[in-house]
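Report on one structure; see the data block that follows.
Note that one protein chain is taken out, while the other chains of the complex remain in position.
Now for chain A:
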Amino acid sequence: MEETTVIASSSFDCGIGSWDLKTGNEQLRFKQCASPSHGLTAVGEKFLAASQLRNASGSSGSVFFWFWNKPQVEVRSFPVESITALTANSEGTYIVGGGASGDIFIWEVATGKLLKKWHAHYVSVTCLVFSGDDSLLVSGSQDGSVRVWSLIRLFDDQQRQHQERTLYEHKFDEHTMAVNDIVIDYGGCNALIVSASKDQTCKVWSLSQGKLLRSIIFPSKINALALDPGGSVFYAGGGDGNIYIGALNSKSDYATQFLGSVSDPSKAITCLAYCADGNLLISGSEGGVICVWNPRSRQPVRSFTFGHGKGPVNNIQVVRKTIVGNANKAQSSWKRNVSSLPPPLEKYERKGDDTVDGIVIVDPPLSSDVPVYSSYRSADFINEQVKELEQQGSAATEIEMERLKLEYKKSILMNDQWQKNYENLLQVVMEEELNGGSN
């Protein structure tokens, strides 16, 4: 069974709110969180991670983890610099963070190891998105550049030394101002990437061709994007409080439609999320209101207020979780979780011999609580045995028969031989006896 949860965080310290999307009930509120935009992510189904704004002025950043069932911060880690964008792959095995200096970090969740760090942009990274199969990473930056990275190639040190290729697969530099959000559709290798920017445009890029397909102009700067996976349209949340609709295959240069706007028009839309289960669009605004829309009818369905309307919402994510069957099991899995807290993210890459200890920690599959069954064998066993008995004329027994026949013949011959010998011997003895007697 699955449940759909909406999580949201703010740049003020309002924690992380979570709501059941179906019923609209508020769930647990996770404490102590003030994250930058794109700084909140669910790591698989395991836990929540959010980078923190508080230390932004200092030299190091901070990233906190929460478990789904506990409001307190469970793990605190302090990367070398403040993390401006954070995301995780769909399995929840890697966490990727973009730093204020333009560096991107990849951590392994199970060990906390910093696997790789590279200089991706000249200035701060604003958003990070994994491609559908988690093999590519798309990053956007404050300077308007968008880059596509192949993770496999990043880890391939040997090839990098041999070939003088750039690290990235594609670079898109057409935006003139900061990139605010990036989404990528389900097109696989032929996917379309949409980026939204402060320069009042959204640009659609082709992953396979690595070039700009079209640029769509909006009446205001675009802060957030959400993609309707089946509809070839995207929703763009504007700085003017409106949600616009754009077409991926649009032939015109202008934004097309207008979905609706939040109650207070002076408050910009700051984040958007799309939930395919029920086809809902969720928007968050500077005014702290989270609004659920039905994009077909263009009506708001439901709204949540976050942080008593004080702080702006700047992150929304829709998370699908498998619900563990009964309370008893939930408790046991909770215990297991506690006993195996993920280690904090490490600050530095390991150098020298220590870099690869060659161990990968694999989590058990989620279905491991399903009872195991074994099959019955007796009936098959009887049939096998009966078949064996029926096959008396089979090759093996025939060969055995022939062998026995041969052996029998040999034995008879041998027997005759011995018989003869005995008789001969007897004769000799008899003769000798007779001769001796006569002597």
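Note that in this section a residue touches a chain if its C-beta (ideal position, glycine included) is under 8 Å from a C-beta of that chain, and two chains touch if they have at least 3 such contacts; residues count from 1.
Here is the rule we use: contacts and distances are computed from a predicted model.
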"Regulator of G protein signaling 11", "Pre-rRNA-processing protein RIX1 N-terminal domain-containing protein", "Cytosolic Fe-S cluster assembly factor NUBP2" or "Histidine-containing phosphotransfer protein" - which is the UniProt name of the missing chain: "Pre-rRNA-processing protein RIX1 N-terminal domain-containing protein"
Omitted-chain contact residue, chosen from A:Ile16, A:Ala34, A:Ala85 or A:Leu151: A:Leu151
Contact with the hidden chain (one of A:Trp118, A:Tyr186 or A:Tyr254): A:Tyr254
Residues in chain A touching the chain absent from view: 89, 91, 93-94, 108, 110, 115, 131-136, 150-153, 155-159, 162-163, 169, 187-190, 199-201, 207-209, 217-220, 231-233, 240-242, 244-245, 247, 250-261, 265, 295-299, 336, 340, 356-365, 367-369, 372-379, 381-383, 385-386, 389-390
